[in-house]
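All remarks here apply to the structure that follows.
The complex is shown incomplete by one protein chain, all other protein chains being positioned as in the whole.
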Amino acid sequence: MVDLTTRLGALTLKNPIMPASGTFSEDLADVFDLDCLGAHVTKTITREIRGGNPTPRVCEVQGSMLNSIGIPSKGLDYFKSTILPHYAAYETPLVVSISANDADGFARLCSDVTLPGVAAIEVNISCPNIEEDGKAFAMRPRTTTEVMEKLRAATDLPLWAKLTPNTGETIEVAQAAEAAGADALVVSNTLLAMAIDVRTRRPKLGNLMGGLSGPSMKPIALRMTYQCAKSVDIPVIGCGGIGEVEDVVEFLIAGASAVQVGTATFINPTVMPRLIDGLAEYMHHAGIARISDLVGSVRDEEAADGVVFMEAAP
Amino acid sequence: MVDLTTRLGALTLKNPIMPASGTFSEDLADVFDLDCLGAHVTKTITREIRGGNPTPRVCEVQGSMLNSIGIPSKGLDYFKSTILPHYAAYETPLVVSISANDADGFARLCSDVTLPGVAAIEVNISCPNIEEDGKAFAMRPRTTTEVMEKLRAATDLPLWAKLTPNTGETIEVAQAAEAAGADALVVSNTLLAMAIDVRTRRPKLGNLMGGLSGPSMKPIALRMTYQCAKSVDIPVIGCGGIGEVEDVVEFLIAGASAVQVGTATFINPTVMPRLIDGLAEYMHHAGIARISDLVGSVRDEEAADGVVFMEAAP
Amino acid sequence: METVIEMPTRGALRKGPVAEGMARIKSNDIVTGDYRLMVLDAPPEMLDCRAGQFFHILCPTGESFRPYLRRPMSIYCFDPAAGELKFLYKVTGEGTGALSELRDGAEVNLLGPLGNGFTIREDWKNLLLVARGVGLATLAPLAKEAREAGCTLTAICSARTEALLMSIAEFEAMGAEVIPVTDDAGTSGVEALREVIEGRIAEGGLDAMYTCGSNRILTLLQDIGARHAIPGEIALEQQMACGLGMCHCCVRSFRREGGIVHERVCREGPVFDLQEAMGW
Partner (left out) sequence: METVIEMPTRGALRKGPVAEGMARIKSNDIVTGDYRLMVLDAPPEMLDCRAGQFFHILCPTGESFRPYLRRPMSIYCFDPAAGELKFLYKVTGEGTGALSELRDGAEVNLLGPLGNGFTIREDWKNLLLVARGVGLATLAPLAKEAREAGCTLTAICSARTEALLMSIAEFEAMGAEVIPVTDDAGTSGVEALREVIEGRIAEGGLDAMYTCGSNRILTLLQDIGARHAIPGEIALEQQMACGLGMCHCCVRSFRREGGIVHERVCREGPVFDLQEAMGW
């Protein structure tokens, strides 16, 4: 009997598969029973009503995609009146993703979504911090510490910090988030990228640049997952380019305790239930009884410790 | 008559296509006449003889590759006695890529390769700086300034600074390199990534992590090329995932004055001459007379200026 | 000892209103120019459709085409009795290029039916549709629904040349009156169209108008609709990623009391109120 139960600090999930913020909503219930998932994660919400970015908001690149949606949000009230009650129908724990432009507003929102029916709060600190130079909170350890301390003080719920790959200080940021009281890290958000239509010479995204997600992100997110798992004691949730059972296993081996699936759901909307079944089957055939037998089991003894912190490759 | 001539500061190239360091050597002369290229760029050389990293040194990821070769080098003497004379047989200008672990050693090497037959020096400042915490020089503006000032003082040859994508400060680093006297920027080196063999649970690279190159890098390198071209006045040489004529055109439109082709040569060793011919044909059909008519011609008026410096996407 | 695999989601892939699965290609031939007709053998759960709905198609990767995202395609024809689903598409890029290479007997992964179809209110009797080019694919199934609702339908079919006019026979078979117009004949311009439509209105009245795609025709119909208080609907297009309402990439702007709002083409659309739609 394969046991897919996954522990994320105080939270126990029935399996390690959950959606990535912004690539999931109650609309997916049209395709399968959402109660099979390990957790539900909302699109990032903001306090105010926001319109989002100009279209086109997505484009393709070789085997992956870019997006610049811009966190359109119907605001906090709509979340409380409509979204939260909707998820009450499910047993699966609900994780609410939130964001704000400044640390105090972020903390207030965090406090306001600390509500019955919310199992954890994912803080999208990969979004621009307009008090500083517009760089995301999670680009630097200092701004990570500042915002995470305020967020920690604002809620008793498990607090997941979602990191950005657009930094040269992944490990320092991860450690700052842990020190400031994060209960888990989500690794990671999308990587800033661009595409131009050579015919029209216009950027393919209305907002000029956007975030790379999908298979191209996998080796980058896997590296970050490994770096984070090696340098913090809180659980790491892997995210980036996951679409096949082997991807899930690879992230677990690298040190992730659970994974989020984003872009793959666009290509194959039933991918998450397929991954849950496929993971059980894989573990059965490989004789692996528990998820924890996989987590962090990478055989990296031979590779020198020094290179864990290596920052340049060739 | 299409004119492929490309100006890179003091240097004029007969076309904008050149190889990326580490993916090219005199061995390619077995396949085509290397004199068709806009420039020749050597593998990064170091003063000392170096062995390089443990094998496996490359692996595949979805539609791209990782490498961790580790700059094996036969040293400066071998370069002078064997490599440099070899390239004397060609008209095409020779660009020598160099690297070192500390700024003073880097500058001394730079001075030592300032030799007849060398047209420009590409400084691989994406390599670890062991005087600091092992992070590459080009990860921070301060360390970029320090090393680039010493390098600038060490040579009168055109100095190309090769940037790393493993930073959250691309624009600041680009401006630091320019301010310290770089004549051009090469954008960029590989992005730190990882892959694990789920069967053996071992890292797929002997050195644990390695650099992502190939098509997955394209939207990232294109974004950096655009950011750099917008924020400095020296020419930018695009590099990352280029393999088709449309890719070359896309980088030129984004602001690159020339491009380097790396991984694509492994897949298709004749890709560079094909790109040169294909670019001429493309320009002919599109009615574009000169390379300079393409460079930086991106129609980004509609996209707000503010987002140029945006650092987080969704 | 035989171990038992716990299948935590067994039964999770139960049928929701939207199906995801394979359909087998019966034929996939050129209609005219770059237009192709794909006829599929589809399972019953995919055939509970409305005119105006669409499928999100996973176009296969091969040597020459490497699409990544799914591609939205209107339902050109659905026939639950025959187990058939048809798409009429124009080959324009990676995705439709990949579709065009599929041979008879190949399978293709479909997600759908998706979105909201056209409305025919009970009190509407005289309907008009204006379709151009591949817009026919979206509007064609309205003919059948109109007939089933006991309405008379006039279809203005527009194309660059006569050779590119498609589906006229199909419309006529459904009892619709077809008015072909072409650029070649100079009959497809906005003013020419206005005359034809105003003529219809003068003759017998119009209860509703339907269109899709073209900005020019949208503006014309909005103007005529506003003057004569004739309601209408338009099917819109937009880049799509998920097709289900999750990603918010497919929004368009609409005029509403209180200001301009964004709605998702895949979820609130693709069919929208004619007057609320904004040009692009």
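Chains here go by letter, A, B and C, matching the order in which they are written, and residues are numbered from 1 within each.
Everything that follows uses one rule, which is that a residue touches a chain if its C-beta (ideal position, glycine included) is under 8 Å from a C-beta of that chain, and two chains touch if they have at least 3 such contacts.
Given the structure is predicted, the values throughout are model-derived calculations rather than measurements.
Within the full complex, the chain left out of the display is in contact with B, C. Note that of B:69, B:84 or B:258, the residue touching the chain absent from this view is B:69. From the options B:3, B:112, B:132 or B:246, the residue with contact to the chain not on display is B:3. Those residues of subunit C that touch the chain absent from the view are 60-63.
Residues of subunit B in contact with the chain left out of this view: 1-4, 14-15, 22-25, 27-33, 35-36, 43, 51-52, 55-65, 67, 69, 72, 214, 263, 265-270, 273, 276-277, 280-281, 284.
Just so we're on the same page, only the chains that are shown with their structure count from here on.
Here A is the chain whose Cα centre lies closest to the centre of all protein Cα atoms.
Taking the mean of the C-alpha atoms as each chain's centre, subunit B and subunit C sit 47 Å apart. Averaging Cα coordinates per chain places subunit A and subunit B 32 Å apart.
Multi-chain contact residues of subunit C, defined as those touching 2 or more other chains: none present.
Under the contact definition stated at the top, the residues of subunit A that touch 2 or more other chains are 22, 61-64, 67, 69.
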